[in-house]
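Of the protein chains in this complex, all but one are displayed in their positions.
Labels run A and B following the written order; every chain starts at residue 1.
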Amino acid sequence: MTAVTATEAARPAADIRSRGRLVFVTVIVILCVWVLVPIYLLAINAFSSPDQVNAFPKSFVPGFETDNINFFLGFAGVGKALFNSILVAGITMVLSILLGAPAGYALSRFDFHGKDTFRVLVLMTRAFPLPLLALPLAVMFIRTGLDDTAFGLALVHTTLALPFAVLITFSLFSGIPVELEEAAWTLGCTRFQAFYKVVLPLILPGIAASAVFAFVISWNEVFAAAVLTIENRTLTAFLLQSLDVSPLHLKFAGGAVLVAPALIFIFVVRRYLFAMWGIANR
Amino acid sequence: MAEISIRNVAKRFGDFTALDSIDLTVADREFMVLLGASGCGKTTLLRIIAGLETPSEGEVWIGSRRVDHLPPRQRGIAMVFQNYAVFPHLTVFENIAFGLRMQKLPEAEIKRRVGRTAELMHIGQLLKRYSGQLSGGQRQRVAVARAMAMEPDVILMDEPLSNLDALLRLEMRAELKGVLAESKTTTIYVTHDQVEAMSLADRIAVMDKGRIVQAERPIEVYRNPAARFVGSFIGNPPMNFLPARKADNGAWRVAGVTFEGPASERDEIAFAIRPEDLAPADDGLPAEVRVVEPLGPHMLVTCDVEGQLFRAVLDSDIDLSRGDLLRLAPAPERIRWFDPETEQSLRMH
Partner (left out) sequence: MEQRVLPYLLLLPATLFLCVFFIYPFLLVAWQAFSEGGSFTLEHFQTMAGHWKFSTAFWNTMLLALAVVPVQIALALLMATLVTRMGSGRDLILYIWTIPLGISDLAAGIIWLAIFEQTGFLNSMLAGLGIIEQPITWLSYQNKSTIFLAVVLAEIWRATAIVLVILVAGMGLIPKEYYEAAEVFGAGPWKRFVRITLPMLRPSLQTALILRTILAFEVFAVVMALGGTNLPVLMGETYVWQFDLQDRNVAAAYALVILGISIAFTLVFLRTLRVPREAQP
C-alpha cells in the first residue's frame, strides 16, 4: 500500500514542481504589471497632445508629443512651484541630516541617562499624523514672519524627515565598528579627527541615501505644503490647488513631473532601503 | 624609557566592579601578558592604560608621566585590536602611514617607516591593496605593522590572535615574539589562551574577578600558583585537588596516604598536584580508572580518587582500561597546598 502511493506520488511530484514554478513566475509577473502599468498609462497621457488626452477611446501607445509637458512647464506659476519644491526639499534635506546625524551618532556610540527618553520621543513621532502640525504652525509662522516661506515649510517637513534621519543614521553608525574609531584615537587623532578621517568616509554613501530619503519626503508632501504656502506654492500644493480648475492634460503633465524624480530617487537609495528598515525596526 | 605603573586602579560600571584596586608595574621593554577568562577585567585594564576607558579610581603612569587624564593620542602608545580595525577605506600603505601622517612626519620618512615595517611583517607586496582584499592573517599583519610604524614606547595588544585559525595563530605567535623582542618596546598583551601567554610572556599577570591574582614569570606561575584559581586555570589538563585532613605530628592524610605538609590552624586543607607529576607506584594514591585517552606521546587517564575527579598524564606504554585500580604517587617536590577558605597557597616552612 505504502509502496503504491509512493510511486504514484513520485510522478506528479515533478509536475507539481514545474506547475508551482509556473504559478510562482506568473504571480511575480502579474505583480510587476500591477505596479508598472499605471505609471505607463500616466506616461502615455503626459506624452500625448491635449487632443489625444481628451480623445475617446484612447490609444494605449503614447503619441510622443512633448507639447503637454512643455505647456505645463511654461504654465504660469509652474516654474516657480518647481523651484520652490526643490528649494524646500533641499533645505529639508540639509536640516534633517545636520540635526539627525549627530543624534544618530550619539545614540550609537554612547550610553547615557535620557537615551531611552530620546528614543521614545523619536518613535512617538511615528504615532502622530505629522502633517497636521501645519495647522498650529501656520499661526506661529504668521507671528514670526515665516508664513508662506520656503524655510517655514521646510521646518515642518524636517519634522517629518528628522525621525527617519535619526533612525537611519543611528543604524548606519552602528554598522561602523567602534574599534575603527578607537584605533584612530590611539594613532594620534582627536575625537573629531577620527570622525572626519575614518567614520565620515565610510558613512558618506549612507548619509547621501538618507539625505535623498529626506528630499523625497519633502518633495512628495501635500497637506502641510498646501496649508502653509499661498504665494510660494510648491509643486504638490500647486497641483492640489488647481485640481478643480485645470484641464486634464495639465494634471497629467504635472503628475509626470512629480513622479519622474521619484523613480530616480528610489533607484539611488534602493540598496539602503532594507538595511535602514531592518535596523530601525528594533 | 617606558615603565608602566598602575596604581590602585578600580573601575566600576554601576553596581558592577570590573576592576578592584589593581597595582601592577611593567618594566621597560618587558613583555607582560594579562591572562584570564572572559569577564575577568583584563581588557578593561588594557583599555584604561590605552585611555579608551577612564578609571573610577587610581593612577596610570607611563614613564615619568601620569597619563590617566590624557586622551589616547597623548600617551605615546600604539594598540592592536582584536578585530584588527584596519581602515577599510584606505590602502594598506595608508593604513600603516595613518599615525605617521597624524604626526606630520615628512613624506620621505613616512615612506621609509612604512616600507621597513611592511618588510618586517612580510606584507611589502600588499601595500596597494584594501582591507577587503586581504585574508584575516594579512589584516592582522597590517594592524601590527601600523602599530609598529609609530615606534611607540608601549604597544598594547588586545587578543590579537584570537580571530585567526589554529595553524595561523601558531605561526603569528612565533613571528610576533621575534618582532617585538627586536623592537625593544614595552608590551602589554591580553589573552585568554594560556599557551599563548606561556610562550610569549616575560611575566604573566593572571586575573580573576577584577583582581590580579599572581604576576610572575610563566614557569613560576605554572609551578607555584599563588592561589587555587591559578592552578586550576593554567595547565591543560589543570591541577588536581584533593582534601587533606590533619594527621598526627603536622602531617596530612590524603586519600589514606600521609604527606609532609605546611603548618596550618585548619583541620582540612587542599592538596594539589599537576597531572604530569604523577607516576604509578605501590605507595601512591588509590585510583580507579574511568576514562583512558591516548594522546600519542603520553596518555591522559581520568580516575576517581575517593570520589574526586583526578587526572594523570602517564607514559603511553602502560596498559590500562576502565575499572582498573592503580596507585599514583606524586613527585614530592611538586606537591602544593592551598588554604580552603582564602584559597591562597600555603608555603612549606
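Quick note on the criterion: a contact is a pair of C-beta atoms (placed from the backbone, for glycine too) under 8 Å apart; a residue touches a chain by one contact, two chains touch by 3 or more.
Please read all numbers here as calculations on a predicted model, not as lab measurements.
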{"item": "Omitted chain - touching chains that are shown", "value": "A"}
{"item": "Residue touching the undisplayed chain, where the options are A:L22, A:M140 or A:L204", "value": "A:M140"}
{"item": "For chain A, the residues touching the chain missing from this view", "value": "24, 27-28, 31-32, 34-36, 38-39, 41-42, 44-45, 53-58, 60, 98-100, 102-103, 105-107, 109-110, 112, 114-115, 118, 121-122, 125-133, 135-140, 155-156, 158-159, 162, 166, 191, 216, 219-223, 226-227, 236, 239-240, 243-244, 248, 251-252, 254-255, 258-259, 261-263, 265-267, 270, 273-278, 281-282"}
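Keep in mind that, in the parts below, only the chains that are shown with their structure count from here on.
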{"item": "Whole-Å gap separating chain A and chain B, where each centre is the average of the chain's CA atoms", "value": "54"}
{"item": "Touching residues (chain side chain B, partner chain A) in the complex", "value": "50-52, 71-73, 77-79, 81-83, 85, 87-89, 98-99, 102-103, 146, 150, 156"}
{"item": "Of all residues in chain A, those that touch chain B in their complex", "value": "177, 179-180, 182-191, 193, 197-198, 201-202"}
